[in-house]
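Here the complex is missing a single protein chain, while all its other protein chains stay put.
And then chain A:
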Amino acid sequence: MAVTMQTAERRLGRRLLLPTTVLLVLMVGYPIVWALRLSLYSDSITGATRFLGLDNYTRALWGADAERFWSAAWNTALFTVTAGGLELVIGVAMALVMHHLGAFRGPVRAMILVPWAIPTAVAAVLWQWMLTPNGIVNDLLGRQILWTGETTAARAAIVLVDVWKTAPFVGLLVLAGLQLIPKELYESAKMDGAGALRRFTSVTLPLVAPAILVAMLFRILDLMRLYDTPAILTNGANGTTTLSLFTYQEAIDQVRFGYGSALSTLTFMLVFGVALLVIRGCGVKVFETGEGRR
């Protein structure tokens, strides 16, 4: 009886996973493999393509387009590090504030979701409006910054929009981690004579570290594919072209499917490599796969 039940459950499991497998293979796996093939050919929609071997890749990596490709890669790395770092610091700070808010915590939990729920495209046009030369941000700062007209300011604007939208989200994830820490730990640390700072570094940080690591892994992967904000806010002007935006401009705007596919494949491999490094390096354990009772 037990054995047949086990077999029936295994069969059910395979059947329940089948639609997911088909969809992911068709809409993710197949296109990624198809891009590999396209990337070896010249650009054409009509079908008259020439086999180029790896020419599309060498063109981007050290050929005619190397400067643009590497500047897009550099911009992407810059945004990932600065925005990711700020989101981490501000997110943790927000979580600590929320954790100690007492009666204010309820309303804060509601409004903290607002930036997350605003579509990135809407957030981008909203900040574009707020960052116009005579806009509210310059007014509040008492400055005349040309936010999208100059490299440093334009990059800062991209980072600002992303941090504004995502730091509260990181804060929520970290807060959930904070709330799991038993109160007794703080009390015994206090009895052992640990000050507030020591309690933070010796109790809080190590215990929320897993939550922070998972949040950061997802932020890094998300930032490495950054497209919406620079596409709308600056359209890549003044040192804000990311790898996704560069690929989009080549593949879609310029209708270069072969070269664009090489760029998309390179972007994919870069992101995948970084993800592996982060997972290996930090020992991020994303899924709890313990077998429970089984």
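Here is the rule we use: contacts are C-beta pairs under 8 Å (C-beta built on N, C-alpha and C of every residue); 3 or more make two chains touch, one makes a residue touch a chain; residues count from 1.
The rule is simple: contacts and distances are computed from a predicted model.
For the chain omitted from this view, which of "Xanthine dehydrogenase family protein subunit M", "Zinc-finger domain-containing protein", "tRNA_anti-like" or "Carbohydrate ABC transporter permease" is its UniProt protein name?
Going by its UniProt entry, the chain not pictured is "Carbohydrate ABC transporter permease".
Check each of A:Arg50, A:His100 or A:Arg198 against the chain that is not shown and name the one that touches it.
Missing-chain contact among the listed residues: A:His100.
Thinking of the whole complex, not just what is shown, which of A:Leu40, A:Leu173 or A:Val203 touches the missing chain?
Checking the options A:Leu40, A:Leu173 or A:Val203, the one contacting the hidden chain is A:Leu173.
Would you indicate which residue among A:Leu52, A:Ala83, A:Ala154 or A:Ala211 is in contact with the undisplayed chain?
Answering carefully, the residue with contact to the hidden chain is A:Ala211.
In the complete complex, which positions of chain A touch the hidden chain?
Touch set of chain A with respect to the missing chain: 5-6, 8-10, 12-14, 16-17, 19-20, 23-24, 26-28, 31-32, 34-35, 38, 45, 94, 97-98, 100-104, 107-115, 117-130, 132, 134-136, 139, 164, 168-169, 172-173, 176-177, 180, 210-211, 213-215, 218, 221-222, 224-225, 227-228, 231-232, 243-244, 247-248, 251-252, 257, 260-261, 263-265, 267-268, 271-272, 275, 284-289, 291-294.
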